[in-house]
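With one protein chain removed, the remaining protein chains of the complex are shown where they sit.
On to subunit A.
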Amino acid sequence: MYADTQNDITRQVVRVAQLLLAYGAESELVEEISQRLGQALGLASVEISISSNSLVLTSLVHGRCITTTRRIREHGINMTIICELQRICLLTEKGIYGLNEVRKRVSRIQPRAYPKRYLIPMIGLSCGSFCHLFGGDIMAVLITIFASSIGMFVRLSIAKRHFNLLVNFAVTAFITTLIAQLGYHFELTETPRLPMAASVLMLVPGFPMINAISDMVKGHLNVGISRWGHATLLTVSSVIGITIAMQIGGLFL
């Protein structure tokens, strides 16, 4: 194997690992896919070291090492891309894809999201179902659906303008809570506390928390801890939004 081929393969493998991490895969999966892809393309071994915002990858073949580092910027969770990369890895392993096909498929990957007009009503209904499961009455469910749909609209609009995620969560939590406490002020429902709890549930960073714990359980402690820290920060910033809204509504203190 010539040096430029090894260079080329290493570039594709590190690109796959970078995409996987940027779109929210857990570390164990990243390590597994990049090692399997590298070996399928003809490398002797691939070693990878992941930290909270970068990754270092070394490929070894015929006694020659290439080490390369990539910076990772979070892009939010996109399972379609992770699924596609996993499929590329499996097809390469079966010998259907060679290096050229891998390069073509990886360069063609584009993040696509569901359109707003489906996402907003679905999140509204989801939070409404949470409220129903907690035992809220029909008016409470309606308030929850309304508040969380508006909240989701705000969240998507802010995200489109590339604000910091923490600012986004605080503003969204503020507006959502402001609407959800209508039940208190107009005595529409018997259970006014539930819409406030249920409508901000769309802000709970469930995916980063699960990823964090499963990283830590599988031995990637530093990535796990940094993801846990990020999830905690997100929770704290949405709490700040909730608190300001509750103080404006005069609900405690």
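In the analysis below, contacts are C-beta pairs under 8 Å (C-beta built on N, C-alpha and C of every residue); 3 or more make two chains touch, one makes a residue touch a chain; residues count from 1.
Note that in this section contacts and distances are computed from a predicted model.
Novice: I want to check something: the complex is missing a chain, and I'd like its UniProt protein name from "Ligase-associated DNA damage response exonuclease", "Phosphate ABC transporter permease subunit PstC", "Threonine/Serine exporter ThrE domain-containing protein" or "RNA polymerase sigma-70 factor, ECF subfamily".
Specialist: "Threonine/Serine exporter ThrE domain-containing protein"
Novice: Given the contact definition stated above, which residue among A:99, A:188 or A:209 touches the chain not shown here?
Specialist: The missing chain is touched by A:209.
Novice: Out of A:46, A:106 or A:123, which is the one that touches the chain we can't see?
Specialist: With A:46, A:106 or A:123 as choices, the missing chain is touched by A:123.
Novice: Looking beyond the chains shown, say which of A:80, A:157 or A:191 touches the absent one.
Specialist: A:80
Novice: Even though one chain is hidden, which residues of subunit A still touch it in the full complex?
Specialist: Residues in contact with the chain left out: 24-26, 29, 32, 36, 77-83, 86-87, 90, 111-114, 118-119, 122-123, 125-130, 132-134, 197-198, 200-202, 204, 206-207, 209-210, 213-214, 217-218, 235-236, 239, 242-243, 252-253.
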